[in-house]
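Have a look at the structure that comes next, please.
Here the complex is missing one protein chain, while the rest keep their positions.
Now for chain A:
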């Protein structure tokens, strides 16, 4: 404070005409003070967040990139520099490629299944009927449950001769019973179902919030003009819901790429290690910690980051541009 005042004031006073010295100086100094205060505010409010972000996100990311260039088993400091060998190894490992494929299945499957289901349920729950609040609550419950709880619960339900098998047999569907978690061709679809069950509630709540932002006047006007319920949804609600849907798609996609906990708990290590239920994140932990390949594990982490980052950038570039204009990009349109 004391250091900046003398340098600013003479400058302001020198350029101002003698008659208006006093008011001009006061105005300049108060404007400068205001600007300074604004900066102190910005610095004061963002510093803690920036420090945390740098310490726990940027610095570890830097280290991950650094460690990924070493053949390192976590004993002693990394010394054996191998360049990009770890990255080559990853893309040569059929299990990692399986994990990539599984992530792709989860990304696409989540969008294709959760999207329409969530939209249908949200439109339904947006109408007035008895017990609507209860239904809204029930739909959201799986999302609130902890991932590990969900994983253990479904593991018990889906186990050989478990609840689901018993239920299906009692309904005369015994012939359709599968080894839900043991069949290497079935398990990824089982897990996709569990993930859908867990996360569809989030999509529904998001869309319901979006729906409450659709102006009532518009739908009312349309219905006065003779539009049917379907026409109103198709031509008014859906287009106005666009930004919400796109944001949900974005969150779902990133979440699907990084999915770890539900898979880790529901699917056993053997099935993961065979590639049938591995995702990039579980593969990273299995190799980084359990096979103690720290350098390699870091390389997988970096690959996961780059894939997520590129996916996020592309999605923002092509789908989210209008929605976030001015928020994180410079506003171009006046």
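By definition in this document, contacts are C-beta pairs under 8 Å (C-beta built on N, C-alpha and C of every residue); 3 or more make two chains touch, one makes a residue touch a chain; residues count from 1.
In the analysis below, contacts and distances are computed from a predicted model.
**Student:** Which name from "Predicted phosphoesterase", "Hydroxymethylglutaryl-CoA synthase family protein", "Sugar ABC transporter substrate-binding protein" or "CcmD family protein" does UniProt give the chain that's left off?
**Tutor:** In UniProt, the chain that is not shown appears as "Sugar ABC transporter substrate-binding protein".
**Student:** If I consider the whole complex, including the chain that's not displayed, which of A:76, A:131 or A:175 touches that chain?
**Tutor:** Per the contact definition at the top, the residue touching the missing chain is A:76.
**Student:** Out of A:57, A:138 or A:184, which residue would touch the omitted chain in the full complex?
**Tutor:** A:184
**Student:** Given the full complex, what residues of chain A touch the hidden partner chain?
**Tutor:** Against the left-out chain, chain A lists 55, 59, 63, 71, 73-79, 89, 95, 156, 159-160, 162, 179, 181-184, 187, 267-271, 273-274, 286, 289-293, 296.
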